[in-house]
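A single protein chain has been omitted from the complex, and every remaining protein chain is retained in its original position.
The block that comes next holds chain A.
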Amino acid sequence: MASLFKDPAKLSAYRDRRFPGTQEEFEHALQTSVTVYIGNMSFYTTEEQVYELFTRAGEIKKIIMGLDKNSKTPCGFCFVLYYSREDTEDAVKYISGTILDDRPIRVDFDWGFQEGRQWGRGRSGGQAWTVLSVSIDMFQQFFPQNLLLWADSLIPQKFIRLFFFCHFPGFSDFLNKVIRRGGYGKLVQKELEAQRQLVDYGTGSLGSFPPIMPPQFGRQGGPGHGGSHRQGRDFHRKRFRDDDRHARGEPPKRAYEQEPRRNSDPESRPEKNPRFRESGDSDEEDDEKKGKA
């Protein structure tokens, strides 16, 4: 009877500007969607952590990490796709507002992932409102205890950031100075580096979402050309980018999505990310396969 207190039709206060349809279509999409949007994550949260938490609401079909347009590293949001609607609803009901990796995350129904939505929409490449301010992870290193208190009190991180932004307008400049001089920041970097790695989706032999990825010029360059805030964030990225692309001499990237053209008939292709693919549903060379064991 939750309906006594909640308008069940109102599933998300957030209206995606980029949804290509009417308000009704948008609401319908939300009501039937098996995708959730997860926001306010730490940049360091990995897919496996997301998997461990969200799998408790049901079997997961797919995880799509939100990436910074420029650096191709996680920037605090992701999408999780389930196989069933009930699981999706449970994820929203029971996980939103709880802590993942020391941060209260928000979980909302999403109208459905489409190619391109994994990129942060902020001007400097990250997720829009995150970019407004310096990364929370940064603060965590400087003010660990205060932050924990806040995290516990469930004040949206947004406000914490705003708070910092309003109260310490020169803070990011300060940060940059520290970083450049290799002061405390350097120590912090080192420690973080020892502890955690940021997955870099731009490198490695299987770039997961390269189709509309621009060539990664300038990745080897110094701290960015964006605003000073972004430098604060890039600062992390740089530390944890394991540049194996270089080491392994990866050839220039080609759009990975080109491949499906080879067997382009969508009907004949086996299901992607199946919960359990049908036994007959095997790949092309089925007929050549040996008989059943």
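By our rule, contacts are C-beta pairs under 8 Å (C-beta built on N, C-alpha and C of every residue); 3 or more make two chains touch, one makes a residue touch a chain; residues count from 1.
Simple rule for what comes next: contacts and distances are computed from a predicted model.
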Handout entry: Absent chain [UniProt protein name; select from "ATPase SWSAP1", "Nuclear cap-binding protein subunit 1", "Chloride channel protein" or "AP complex subunit sigma"]
Key = "Nuclear cap-binding protein subunit 1"
Fill in the blank from the handout: Per the whole complex, from A:Gly21, A:Gly97 or A:Gly116 the residue touching the absent chain is A:Gly97
Problem - In chain A, positions touching the absent partner - result: 1-6, 44, 46-49, 51-53, 56-57, 59, 62-65, 83-84, 90, 93-95, 97-102, 148, 152, 154, 194-196, 199, 201, 204-206, 208, 248, 250-251, 254, 256, 259, 262, 272-279, 281-285, 289-290, 292-293
